[in-house]
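Every protein chain of the complex appears in place save one, which is left out.
Moving on to chain A:
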Amino acid sequence: MEIQPAKKNISSYIIQSQEDEIKRIALELHEGVGQTLYSLYTGMQFIQTAVDQPEMKGYVGDMAQMMEKTIQEIRLLAVELHPPALGTLGLLPALKSYLKLYTSTYGITVDLQNEGMEVQISERESITLFRVCQEALANIARYADTMSASIFLQWKPGQLSINIEDKGMGFDVDAGMQKSSGLAAMIERMCLISGKCVISSKIGEGTTIDISLPLY
């Protein structure tokens, strides 16, 4: 898909702004709201030990427990919005971590294979690759009607290739591109980082998504 220079800049700006905003909210939840709630939680635990009345002790204990659950929810929400592993550990660990959540949410097992040594890529590139993989997996959960899928990462000198495959229902790619903006967004996202995304599918046989990114 060819994108005109001005349109490419606007698309790039919108996607980048959206990612920056998601990251800001995730950080604010984790480092701001989450930390404040943790201070309140430890305060409640202190009150619980200081209170003598059994009824009040139980009440404060329940509140502390609820607070603990809320802290966990906030932490999970922040991780879902922007996986911290992406910036600290890299694409492969972030994908592994996401796949655990994916399997436990949709019941679809994903076989992840990696070949070659992961090299450092920019944060913009890694978040783009992560989002494209996320979109591909979301499409599998929504439309493929399959129990399993596979992801194969290949780090070659000068190029990273990612192949996402399922043996599900498959679909008409042309019709799908007209109907779903998600497919077009995957291709456009890859174009914006000078990469490629090729979607091929056969009805009744499954879908393959080949992503490639030049490495410098």
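Here, contacts are C-beta pairs under 8 Å (C-beta built on N, C-alpha and C of every residue); 3 or more make two chains touch, one makes a residue touch a chain; residues count from 1.
The rule we apply is simple: contacts and distances are computed from a predicted model.
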Note = Per UniProt record, missing subunit out of "AzlD domain-containing protein", "Nitrogen regulatory protein A", "Methylamine utilisation protein MauE domain-containing protein" or "Oligopeptide transport system permease protein OppC" is "Nitrogen regulatory protein A"
Task = From the listed residues A:14, A:56 or A:138, report the one that touches the chain absent from this view.
result = A:138
Ask   = In the complete assembly, which of A:7, A:24 or A:69 touches the absent chain?
value = A:69
Remark   = Among the options A:14, A:147 or A:203, the absent chain makes contact with A:147
Query = So which of A:108, A:132, A:193 or A:211 would be touching the chain we can't see?
reply = A:108
Query = Contacts of chain A with the missing chain: which residues?
reply = 69, 72-73, 76, 103-109, 138, 141-142, 145, 147
